[in-house]
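The complex appears here minus one protein chain, its other protein chains still in place.
Labels run A, B and C following the written order; every chain starts at residue 1.
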């Protein structure tokens, strides 16, 4: 039996309450590139992306709270999609076919923890902008890097992705009792395609883009300051102990959290030993010792349920937050 | 009558409680260069400095608290020294001649606010290390940039430096009542040689080096983290509204505060209009919105009195701190 | 008698053969900021400049070759202008009053070597864009830094600026016979406001802007490459031995040469000893050993004569070029 072969995290779809305000944030300030603009939606990408990687949809109004509609992975071939359907059938996971611009066949599937996933093989690609440097704007977001999802049971969620989708563990956080507070798992050979962090969920903690360098991340801070929107900067810049990445977390006008991320490491060696961190080790969150704002631990974007409503949050088994908070 | 012609802030002398620990901080981690090492003192410099710019002296023990012994300015010629003596005589400011390695004639003078100053013209210079890149270590501190002194009466202190030493005002902070909370004044054509900030004093708030770029400042954070001394990082990295500089504040093992500073602007134009900031404008402290730790407002290094004891602190006329504190 | 007090190099006026093409180069690619646009001229500035620093004028056609109309210095007060007129009168240098946008009284004066200078005190300034980071475009040119003029007699020209305008010498190049091939002289406390290099002249070798960092210069190369105009890159990026600056030379559509320049050093100390380089020391041109294209030694922009025609070039007394040429 073929197993699903997941290539990498590849796309997200958010709804937003004011598409013009989101456009200012993502396009005018962050310099993301519009690949398509259609009715009430923007399809965005980084300069290395050959396809759209973030779709923003105008929500229908106050009665339609903003949400993450889906998180999508590229897979290797139709047989991977078949294998995913077999898995869904066996585990009684809801699934259906959907289609999107440049994605004629997306397999929409809800994982056992309520995370709305999509998987696709066929995709319409477009010439990248990597070497169109004169068209880069703002800090020049480069490519989708990873997604971070807050879940009530990190260990169970991680185990499912390792067992069923052959993710590999890069780093993880445990407490004194050995309970898992967070896990970084990957398919692509970097530190993570998917991070799982403890908290009421499933909710999106953040969606991350790879940046060309430290300077482009510093420039992002300056741009937010220039636009008199420093409140968009939630945390950083700093250096994570986990992943070694230089990071910045910013919030879009609806509070969706975006990470700009650079300079982690590769994990392709078969004897790579997952790195274990203790929950209250201050080096874990940031090597430089800066504390983390409470919002970073508490706030996240709700997700869409399979029936189109909002996914209920389930509180986590673990409570409390690490000690090194502002 | 010739007026004193002050060129620039040029040197500081600190006492430290453990010279070996200070050496690890300044030399092994910050990569400052030892120009002389003599008995119980280190004479340090940045790679562009042609002379020592920071002298560290071993203090004599617990009964001899660490302090800033003096802050020194280079002046243009012996006539400037004469003019300073005339000023001291007229204003009844204590003064005497001192000598130091490479400084045969330093005029030690205490300003009306109790700040221990020295002025010198003759100086033994040494080939710089600016283009000896293979000998640069750590982040590569480049040259002394400025000093920041906490004083009880910013306005009176500023007025004296403007009136008697012909400093020029670059930026200043006032409250709603127009009271001065801080002032940045300069002789060298940059944003400041001397910053004055409100607080019990005179005490040294920080001593600052110019850095070649943003990356070298980020590297400083990483180095402190690598050495498992993140607690040395007190504030930043960030972008000041004032001066536009990219900054980092670190504390040496005795708590003396060092700023690493880059990318401000020039102020040579005669019609340069001093920039006015309101005390509670959050953009003033940092454009990115990060809050400032309380220690940054409260802690400072005591100074030496003219008789060699500790200078008494006088509380400030203004009380309170800006609202944007962690 | 008051002497002229020159503050700094401050402006240039070029004519160009196709203003639209120049606009693409300076505005769309280099990201210079349009302060005024009037009829057939663009007034440009860097993000720190409070006034226009480069004016581009549409030339009148093929019969009107492009040229440098003037190079302008800011001076301290009207008395400096009076002193300059006295100097011109004494030395029989042609002068007249001119006016320009934001410059009601510019003293146009031709130096004894045929360089068309202007001096001004009064100037209309505008809020800078330094902290308007969201409006910075392209590499973000920061402020005018210096000008480099090719002259037939470097020593005589240098001597005049040192003697009459109180410039100070930072660095210079001599050959084995002690003849001066180049000199870097300054008023502002940096390495140079004016460089003089040997060659038929007077002609403009280059007009230079200060850049915020190395990365912005690298980005300039990438932008030229993205726009499929690598031929605009004439030399660099590299590190000059002289000035220690990280540099890039680019050519505008008419061949006017622009330098992007960062990270030199300060020269304010009265005992600063000018740095002497031997003509054929390869470290002089670039520390990294890259050779210099012949065009860099040979090509330059002609200047306008006092009567409005083209200034004749006079060949230099010294012939030959350094050995380290591609």
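In this text, a residue touches a chain if its C-beta (ideal position, glycine included) is under 8 Å from a C-beta of that chain, and two chains touch if they have at least 3 such contacts.
Keep in mind that what you see is a predicted model, and the values were worked out from it rather than measured.
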Quiz item: Shown chains touched by the missing chain?
Solution: A, B, C
Self-check item: Of B:18, B:64 or B:132, the one touching the omitted chain in the full complex
Solution: B:132
Self-check item: Given A:27, A:87, A:109 or A:123, the one touching the chain that is not displayed
Solution: A:123
Quiz prompt | Positions on subunit A contacted by the hidden chain, ascending | solution = 7-8, 48, 50, 74, 76-77, 121, 123, 125, 130-131, 143, 188-189, 212-214, 241, 244, 263, 265-266, 268-271, 287
Exercise. Name every residue on subunit C in touch with the hidden partner chain.
Key: 214-215, 218, 221-222, 224-226, 230-231, 233, 237-239, 246, 282-283, 287-291, 326
Practice problem: Determine and list the subunit B residues touching the chain excluded from the picture. | Solution: 28-29, 131-136, 138, 213, 215, 219, 222-227
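Here is the rule we use: only the chains that are shown with their structure count from here on.
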Practice problem: Measure off the straight-line distance from the CA centroid of subunit B to the CA centroid of subunit C, and report it in whole Å. | Solution: 34
Quiz item: Taking each chain's centre as the mean of its CA atoms, how far is subunit A from subunit B in angstrom?
Solution: 44
Practice problem: State, to the nearest whole Å, the distance from the C-alpha centre of subunit A to the C-alpha centre of subunit C. | Solution: 49
Quiz item: Which subunit B residues touch at least two other chains?
Solution: 214, 287
